[in-house]
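Only a single protein chain was left out; the remaining protein chains are all shown in position.
Every chain is named by a letter (A and B) in the order it is written, and numbering of its residues begins at 1.
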Amino acid sequence: MPQIKLSKINKNFGNIQVLKDVELELEPGEIHGLVGANGSGKSTLLNILFGNPVIRNTGSYSGSILISGQPVQLRSASEAVRYGIGMIHQEFALISGLTIAENIKLGREKARGITEKLLGYDLSYVDRESNIQDAKAAMEKLGMEIDPRILVLDLSISMKQFTEIAREIDKTDLKLLLLDEPTAVLNKEDSRMLMDVLRTLAQKGISMLFVSHRLEEIMEICDRVTVLRDGAVISHYRSHEFEGIQIAQDMLGKEIIQAMQKKSAPLREPIMEFKNFGAAMPGERLDDLNIEIYKGEILGITALSGHGKLAIGNGVMGIYDTWGSVKRKGTPLENSNIREMISRGICFISEDRRGKGLLLKHSILENIVFTAMMTKDGFLHPFPLSDLRWPDRNLSSVFAAECIRELSIKCESAQQKVEELSGGNQQKVCIARALALNPEILFISEPTRGIDLGAKEIVLNILVSLNKKKGTTIVIASSELDELQRICDRIVVLYEGRVSAVLSPEDDERKFALALSGESVDQIA
Amino acid sequence: MKKLIPLLLSVLLLLLAAGCSNKVTQETVSKKTPEYKIGIVTPTLSASEDEFRGADKVVKKYPGMIKHLTLPDNFESEQETAITQIVSLADDKDMKGIVICAGYSGILPAIQKVKEKRPEMVVITAPIWDDPDMMAKYIDLCLDTDWLKRGETIPTKAHQMGAKTFIHYSFPTHMAKELLANRRDKMKATCEKLGMTFVDISTPDPFTGSGPSPMLQFLQEDIPRQIAKYGKDTCIFGTNCPMQDVIIAKALELGFIMAEQCCPTPTQGFPAAMNLEIKPEDAGNFDKINEMIKVKAKEANETGRLSTWPVPVGVFFPEFSVEVAKGMIEGSVDKTNMEQLGKIAKDVAGVDVHFNKMKPEYNNYYLIIMDSIIY
Partner (left out) sequence: MKKFIRPPQIIILVFLAVLTITAIYLHIPLNAMFGDSLVRLVMNGVLVLSLLPMLNAGIGLNFGLPVGVVAGLLGMCLAVNYHQTGWFGLAAAMLFSAMIAVVFGYLYALLLNKVKGREEIAATFVGFSFVSLMCLFWSVAPFNNPAMLWPIGGKGMRLTVGLKDYFGKVLNNTWQFNILGIKISLGLLLFFFLLCFLVYLIYKTKIGRAMIAVGENEDFARLSGINVNRVRTLSVIFSTVLGALGICVYAQSYGFLELYTAPLMMAFPAASAILIGGSTGGKTTIGQVVLGGYLYQAIYVISGPVANQLLMPEFAEIIRMLATNLIILYALLYGEGLRKNA
């Protein structure tokens, strides 16, 4: 008997049908891949299975769900949990003011026996130590050595993801685990570690529905794959039938063109120097960085998560405490002053797109011109008092239209709100905002995180052409090593917050592997 | 911005400094040594001006003899402090009398303690609001305004002033108070007896969140409506103090009758509504203030249509009580002799004051009604 069986699932949001007659079944212990481009209905399907209130508030779904042969109605998350369904969210469902251990054991805390007997579970005295032990064990299963007493808000994004996963695998009655892009924020190493954990869990009879953009992972770990496109099931494959290109084409309904930079010898003219630079970004600490950035290059920075690659861009902008020195063309920079940074041609696009990179409730146009307006008085009518200048509608709409065309931002108009755009198009708006500043050096963190295959290539292409046409120096911090290898001139590999090696993209794969794990690359000639 | 702030601050300081150029100079008080002392307890100035100033006046009248104590600003939450303060008065051997003009409930325990320590101490309350039976038992002389009786006297006075309609403005919180509701009923009954129309109107409640502003705005809009409906020969009475400013201002504008405010005194409503310019040297001089009101009333063609008590009870009581206490201590006054009390009262107030027994069986608990002044 299948662990869970869905038949004829239909779901509408208003007039739009987002799921059409979806059929799906999972055997016990099966890892089932669910793939599809953004907006194909994967997240909606998961929301139905986890009883997300959004589904009920928008008119519920039709069709039947059988768990171990029993028909069930999943009306709330707590009901789903009772049926043994656990979920790992794409956007974290963690309480940032609590510790790792408290998050993992939330609602299922171990209590001191006597108090539980006397007062009942709700009023019992929580056994803090044993909860911490449990949490530690759960994290160790994932290969993470971390003190569970650390507050979640101090964790890096990938460590938050592991905490979330640990919370689910710590549940003893788990039958079905829903994973919504669990590896989107993880690097390859961490992903691999997660894969191993998932396989062990599967052997214990837990079924898993695995949603991911990374086809190679899907092919590696899944027993079966279902491809969704526009809310309908396009195809099913068993593991022996897997073929990446076929699945990708099913997803997109078209062929993919990969971005590629033709290498040219970069000029060795430094335009920015880091000396003993460090930044105290929680969970991504960077220390002792000594590097020169050359004019006109694309510099890649990679590392396993938690090893400091994100701290460079954030540190330069002074979002976290920094030390050491940064020089721009020989003159030192006061790096806590963002205005000065921008006025000296340095621009930063944050990895936290929705949290720090966009004004979600504002239009595309306003987002694009905003920073230029604030720091350089761009797109404003002249007026003696800078604060009271008002926007020049013509200038800004011409520029926005140009960006929308050049970067192929898919939208109704420049007046559309940014929150209505997909992740990829939001990223393009972020880049357009940077373009409005006309930067000489662009720091960009995780430019392709959480956006779908097609959009990834467009974003990479934009960066390459920006570098080619305008000569903008670009520093990309990313965990997608293969992408960096395709477009960068040099790649800096960090380990535990320090430079482990500076490699050329053509270097031997084994060198990268060694550098990422902190070993000396000299072992390979 | 940083430069603007100090500049603005200094300009403000300058303005304020210019404003306070003529400060009141402190009078020096000639010192006489009296044989005994009387303590007088009132709320603070901000809680109740009348009682405070009344006590102040007596302090000046009998220099060195009167000790003026003020109760904590928020009496309800600091009752213990208040009790300690009052009891401490009894520690002074020379202290022979205590006068309490506070209008609070919960002071009786302090008096009981004082009486335990010093049974001979003369205690007069004017007023406090505890259980009347207990008060009559422990306190030498209890005085209060006859609030209920005013339900009869106000409409009667309005009738004499020519009113044909009597409008009573109030709101739920007040009407939930037994005394105020009873007074309203009494006003209604009196109006019926005298053949006047009684109109009861409810305003937005000032005690429920939004403060008095909605009530006052309502009055500003509603009074012209009612006067248009009932004509000028209408007397308007409001049960809440802030209402009086609006009522009197509208009376000057529309010409209706205002027989008495909720707290009858020339200093309530009139000064703000008439913009009375009372110079510091005239402050507290009620003859002068009454004269000013008369002039303003004449200017507005309202002669004979505005009235109140010539002296606020709050100012009257401290002085009157001290005089009585003095007499009792010196043995010249008998507290049960209402005629004698009336004479002292007339000397203090300048008009006749009528005393009534709170209950027939008490001979030490009196309620007063004062004769009015009609401007």
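Assume a contact is a pair of C-beta atoms (placed from the backbone, for glycine too) under 8 Å apart; a residue touches a chain by one contact, two chains touch by 3 or more.
Not measured: the values here are computed from a predicted model.
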Check: shown chains touched by the absent chain are A, B
Cross-chain touch to the chain not pictured, restricted to A:His240, A:Arg268 or A:Lys361, is A:Lys361
Touch assignment to the omitted chain, from B:Ser77, B:Asn275 or B:Ser332, lands on B:Asn275
Only one of B:Thr42, B:Thr125, B:Thr153 or B:Thr203 touches the unshown chain, namely B:Thr203
For chain B, residues touching the missing partner are 1, 4-5, 8-9, 11-12, 15-16, 19-24, 45-46, 49-50, 52-53, 56, 171-172, 175, 200-205, 208-214, 216-218, 220-222, 224-225, 242, 245-246, 249, 266-267, 271-284, 289, 312, 315
Even though one chain is not shown, chain A touches it at residues 54, 57, 317, 319, 338-339, 341-342, 348, 350, 352, 355-362, 366, 370-371, 373-375, 377, 380, 386-391, 419
